[in-house]
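Sharing a structure here in C-alpha cells format.
All protein chains but one are shown in place.
We just call them A, B and C in the order they show up, numbering each chain from 1.
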Amino acid sequence: MRQVIRLLSSRGVFLHQIGEIVYRLQKPYLPSLAMEQCINAVETVLAKREVQYAVYTGVALDMLAEQGGLPQPLQDIVAVDEPLYGLDEVLAMGITNIYGSIGITSFGYLDKEKPGVIGDLNKNKGSRVNTFLDDLVAGIAAAASAKLAHNAKDSKSQGDGTFQA
Amino acid sequence: MRQVIRLLSSRGVFLHQIGEIVYRLQKPYLPSLAMEQCINAVETVLAKREVQYAVYTGVALDMLAEQGGLPQPLQDIVAVDEPLYGLDEVLAMGITNIYGSIGITSFGYLDKEKPGVIGDLNKNKGSRVNTFLDDLVAGIAAAASAKLAHNAKDSKSQGDGTFQA
Amino acid sequence: MRQVIRLLSSRGVFLHQIGEIVYRLQKPYLPSLAMEQCINAVETVLAKREVQYAVYTGVALDMLAEQGGLPQPLQDIVAVDEPLYGLDEVLAMGITNIYGSIGITSFGYLDKEKPGVIGDLNKNKGSRVNTFLDDLVAGIAAAASAKLAHNAKDSKSQGDGTFQA
Partner (left out) sequence: MRQVIRLLSSRGVFLHQIGEIVYRLQKPYLPSLAMEQCINAVETVLAKREVQYAVYTGVALDMLAEQGGLPQPLQDIVAVDEPLYGLDEVLAMGITNIYGSIGITSFGYLDKEKPGVIGDLNKNKGSRVNTFLDDLVAGIAAAASAKLAHNAKDSKSQGDGTFQA
C-alpha cells in the first residue's frame, strides 16, 4: 500500500485530503464521525489490489500524456481532458464499486462538484495532466464513504439486534 | 414506447419533467439548446428496449412494495428505501450506460441533488413507494444528457472537419 | 447469512453445489485447492450485504413470476426468460464485481456453459421460474472464484516477498 500512497503523493494528493472529502460527505449522516475514521477508511480502500491497479493505470496515462508519450489520437484526448472520453470515469467506477453500487451517487456528485483536492487537480495547473487523477480521487473517496456507511449499519445491527439478514 | 410512457405517467412522471432536468443539466454547455431537443433525447432513450425493461422491473418492485406484495425481508427494504440497498442504483446505471460512461457523473449528481420531479418522487408522499422510480428518472435524464453531448460533438466535428477518428 | 442460505435452499440450491462449481473452475489454477476452501469462499461471498440484497431481489422476481404476480409486460418477460431481458445479468454482475472485474470472465463462461446446478435451474422444470436464480448462482460462484484467486496471490506474495505493491 505504501507504493500507491507514495504515487498519489508524488502527484500532489495526500491521504488527509481524501479523508477530508469523505468527512464532509458522511458527517451529515454519521454525527459522531471522526476524521481519523475517514482516513482509516481511505487506507482500507487503498489496500485493495484492484484499487491499486486502477490508480497505477490512470496515473500512468496522465504522466505519459504530460510527457507527450501517448500515441495519437489518445495523446490529444487525454491531454485536453476531452469530455466524452469516459475511460477516466470507467476506471474510477471500478474503485467505487468495491463496496457495492451505493457509492455511485457519491462518485457522480464529487465528480461534478469537485470539492477540495479534486477541484485543485481538475484545474490542471501549468503543464500537469490530471485527466484520470481527479476521477480516481473521487472514486476512492466515494468507496471510503460507502465503507463507512456499511460499518455504521453493521454496528447498529449488532447493537439492537433488529437486522435479520 | 407508448407503453413505457404510459407507465411513467401512471406513476406521476411526465416526459416534459424529465426534459426539464436534462435542459437544466446541459444548457450551461450547449447555449443554443432548446427544450424540444431535450424531450426528443428523452424519447430516444425510452425507445431502447433495455431502458424499457429496466423501467418495467423497477416500477413493478415499487408497486408491489406499495401493496405489501414482496416477500420479506425485501418488502421492508424496498418500502423504507433502505440506503444500503443499492439495486435501485444498479438498475438506473444500466440505463445511464447506454451512451457510454460519461453519464455516470450526471446520474450521481441528480441522485444526490434531486432536482425537479426527482425530488418530488423521493419524498414518497403518503403511501407511495418510489424507491426505484427516482433513480430510474435520474438514469433516463443522465442518458438523455449524454446523448445530447454526443450529438453536439458529432455536428461540430462534421462542421469544421477537425475530428479525425 | 442464514436467511439467504435458507432462501437459496428453498429454491433448490445448496452451498456444496455452488462450491462444486467453484472447485471445477479454480482447480486447474490452484492444484492444492480443497472443496472445503471453495465452500468457505462461497460463504464469504454470501456474508456480504449487497450480495444478499441481490439474491432477495432476484429470487422475489422469480417467485412472483411463478405465481403470476408481476404486472404486465414484466410477467411474460420474466416467466419465459426472454433472452434480451438482461436484468438478470445486471443483478448477477453486481455480485460478481465485489472482488473486482476479474470475475466477469468466469461469470460469462458459467452463464453460457451452465455446469452443475446452474444447468438444472435453467431447465425451468415444470412450473418453476428460475430466470434470475441461475444467473445469481453463476455470479456467486464467479465471485467466490475471484476471492480464491486473490487469496492465492496474497499468500504467495507474503511467502516469497516478491510482490511490491
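Everything below uses one rule, namely that a contact is a pair of C-beta atoms (placed from the backbone, for glycine too) under 8 Å apart; a residue touches a chain by one contact, two chains touch by 3 or more.
Just so you know, these numbers come straight off a predicted model, no measurement behind them.
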item: Of A:8, A:21 or A:91, the one touching the omitted chain in the full complex; value: A:91
item: Chain not shown: contacting residue from A:46, A:70 or A:136; value: A:70
item: Residue in contact with the excluded chain [from B:24, B:112 or B:150]; value: B:150
item: Interface residues of chain C (partner: the chain not displayed); value: 73, 83-87, 89-90, 93, 100-102, 104-113, 149-150, 153, 164-165
item: Interface with the unshown chain - residue positions in chain B; value: 1, 3-4, 48-50, 52, 94, 97-102, 150, 153, 164-165
item: Touching residues (missing chain, whole complex) on chain A; value: 3, 49-50, 53-54, 56-57, 59-61, 63-64, 69-71, 73-74, 77, 84-87, 90-91, 94
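FYI, only the chains that are shown with their structure count from here on.
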item: Arrangement of touching chains [line / ring / star / complete / other]; value: complete
item: From chain B, the most remote chain by mean C-alpha position; value: C
item: Interface sides of chain B and chain C: same vs different residues, half threshold; value: same
item: Centre distance in Å when chain A and chain B are each reduced to the mean of their C-alpha atoms; value: 25
item: Gap in Å, rounded to a whole number, between the CA centres of chain C and chain B; value: 28
item: Shared interface positions of chain B, touching two or more other chains; value: 73, 84-87, 90
